[in-house]
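All protein chains but one are shown in place.
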Amino acid sequence: MILGRDGIAGLILAGISLVLFVHSLGLPHLPIVPVGPGFYPRIVLGFLGLASLALVAQDAMAQRARAERAAGEPRNHRLVLALFAAFGAYVALMPLAGFRLATFAFVAAVQALLDPPRRAAQWAVLAAVALGTVTATYLVFETYLLVLLPRGTWTGW
Amino acid sequence: MFELLGDGLVTMLQWKYLVPLCLGTLIGIVGGSLPGVTITMTIIVVVPFTFGLDPLQGLAAMTGVYVGGSAGGLVTASLLGIPGTPSAIATTFDGFPMARRGEPGRALWLGVWASFFGGLIGGAFLIFVTGPLAAIALEFGPWEFFSLFVLAMAMVAGLTEGSMVKGLISTGIGLLITVIGTDPITSVPRFTFGSEFVRAGFPFLPVLIGVFAFAQIMTDVEKLGRPGTRAAAAARASASLRVSQLKVLGEILSRPFLLVWSTVVGIAIGVLPAIGGSAANMLAYDQAKKFSRHPEAFGTGTPEGIIASESSNNANVGGSLVTIMAFGIPGDAVTAVMLGAMTIHGIQSGPLFVSQNPELAYGIYAAYILAHPIMVLILGVGTLFLLRVTRVRLAVLAPVVLVLCAIGAYALNNTMQTVYVLLTFGIIGYVLVKLGFPLAPLILGLILGDQIELNLVRAIMTDADPLLFLTRPISAGLLAAAVLSVALAMWQHLRHQRRVATADGETDF
Partner (left out) sequence: MKKISGVIASAAILAVGFAGSAFAEFPERPVKLIVPWAAGGDTDNIFRPFAAEFQKHLGQPVAIANVTGASGTVGAREAKNAPADGYSLYAVHDYIHLTYYAGLGDVKYSDFEPICLVAATPSVLTASAKTPFKTWAEFLADAKKRPGQISVGATLGSTSHIFPALIEKGAGIKLKYVSYDGLAPRMNALLGGHIDLTDSNLTQKGKVEAGLLRFLAIASPERDKEMPDVPTLKELGVNLVYEVVRGLLVPKGTPAPARAKLEEACAKATKEASFAEAMKKQGTRVAFLNAKDYGAFLDKIDGENKTIMTELGLMKK
């Protein structure tokens, strides 16, 4: 029996449910509440575990003939990964370099990543968009909405 | 009553009140359309400005924010596929596909006019049946709430086009997310495995934005550089932004049953404390799909989906105001802030509020009613610019939207923690979409998870008898409806599968 993507996902979810279910049995119980903190999670995990197994079963019984449609269109997964990485770097940089510098770098980098500029004029547009985003968001949120955006521990700005 | 309402309208039409009302509505629309900026946050910003005004001016401004915010969410939902506020989640299901198809103006205006009519019908309920509605809401104890939430989840798990099992799993994942972190009753850390990050839990809003924003943007990014993408983008850029208002109005008014029923769902959810607009729009959407003669059209950009979602969420605002008017108890965070502002002005909120301050109460009713045409006018001017968003290049749009999401997540708690949550769930959401799991049931599980647990445990703490869930009439009726709803969804599903044997689960969210 060969499992498809659904079957594997179902097995993983069922596994997670089982591990957490066992873990929930060890949670401390306060005398003031008749049911412990693990009571409701066990209901949820039981439900999720059973549904996951049902998915595995459904997948195993499904016709293998079903066309694997992944081959249909080429997808730019490398770009997706790069964008996730860029956002990760942005989030990591924000408390260090401060909101303003990190945002400028992020907006500029993502534009360069998704639509690489070729001419100087395009670089200028890119920089202007990055600068405009920083200025507008900072003005609106920090000065007007009084959300104190993160300041960088490296820069103090 | 009509006389008082008339007086209220006349008062509200004076510049003194009209200006704060218009400004409030405008600010609400802006706040509502920014993903991550909630109506609660927007209204908090407005509160300090109302200190210097007279109480009715302040309430007019806040009512404007509430109404405007509920409508503002639809702009981002239709044009970018990211709900500007949680109350516009279901609007993304059909609004965004319609906009993508080259009809952004139609999608937007269907939403605007549905909000308008939903709000006005909601207003009529607010004014004429406040008392009885609120009395029914009070009958809801922990048993009824628990059963209601079970019904809500049963309804939405059946919404999916793909496999129903996947819908159920999505619900389960949503519920599981709320279980992780500190237990809401005794604050015992659950499933944290010693991590401080996990211990703080995963607040609803950053998870919602993370899941939707990344799923949406990444699906577009995947297609970048693919042959045909440029042509599609060019076609979209030249798509007509013009829209025939008459045609849109006709589309809405020719479906009176849909409009009224969605509104009723919105009000009912609004009157019940602790749920709020985020669930109302999804439940109304489910109802619309169940009653529709073309359930298979839902999710592809059908006007019915937009109408259901948007009319319910504005009616929901009317519903939330009911509990404030009747008992002086806030039903959600937004009304809690409004109530707080009222006490600062020295108004004694409570069950005697309407009879002791008729001019204020009817002033609020009037503000609520007038905020709707004002909202339409503001959006009418605004759409001239807003629709251009659909023409912005992805390379510019993606980073700017992600920055706004990051700020929204940060501002929720003023900590980086919520921004990390945003990223984490951006990744998880994208993976789930790729695997063909629908996002709507996950989001509903996330909204209701804490409340289900709280009410279940409360019921047990109040009375150890589990049969009460079945012997209390309202609770039993709700549970029966839940069973019925699943059965109906399965039947509709089977019938549909028999008719069309092809299934394509791609980006089914």
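A few notes on this one:
All chains are identified by letter, namely A and B, in their written order; residue positions are counted from 1 within each chain.
Going forward, contacts are C-beta pairs under 8 Å (C-beta built on N, C-alpha and C of every residue); 3 or more make two chains touch, one makes a residue touch a chain.
All of these numbers come straight from a predicted model, not from anything done at the bench.
The residue from B:L26, B:I44 or B:V317 that touches the chain not shown here is B:I44. What subunit B contributes to its contact with the hidden chain is residues 40, 44, 47-48, 51, 138-142, 181-182, 184-187, 200-201, 203, 273-274, 327-330, 333, 335-340, 343-344, 346, 348-353, 413-415, 454, 457-458, 461-462.
One chain is missing from the display, and on subunit A it is touched by residues 30-33, 97, 146-148, 152-156.
By our rule, only the chains that are shown with their structure count from here on.
Centres computed as Cα averages put subunit A at a distance of 22 Å from subunit B. Residues of subunit A that touch subunit B in their complex: 5-6, 9-10, 13, 20, 23-24, 27-28, 30, 32-35, 37-41, 44-45, 47-48, 51-52, 54-55, 58, 69, 73-77, 79-80, 83-84, 87-88, 90-91, 94-95, 103, 106-107, 109-111, 113-115, 129, 133, 137, 141, 144-150. Residues 41, 45, 163, 165-166, 168-169, 172-173, 175-176, 179, 183, 185-186, 188, 190-191, 214, 217-218, 221-226, 393-396, 398-400, 402-404, 406-407, 410-411, 414, 416, 419-420, 422-423, 426-427, 430, 435-437, 449, 452-453, 456-457, 460-461, 464, 504, 506 of subunit B are the ones touching subunit A in the complex.
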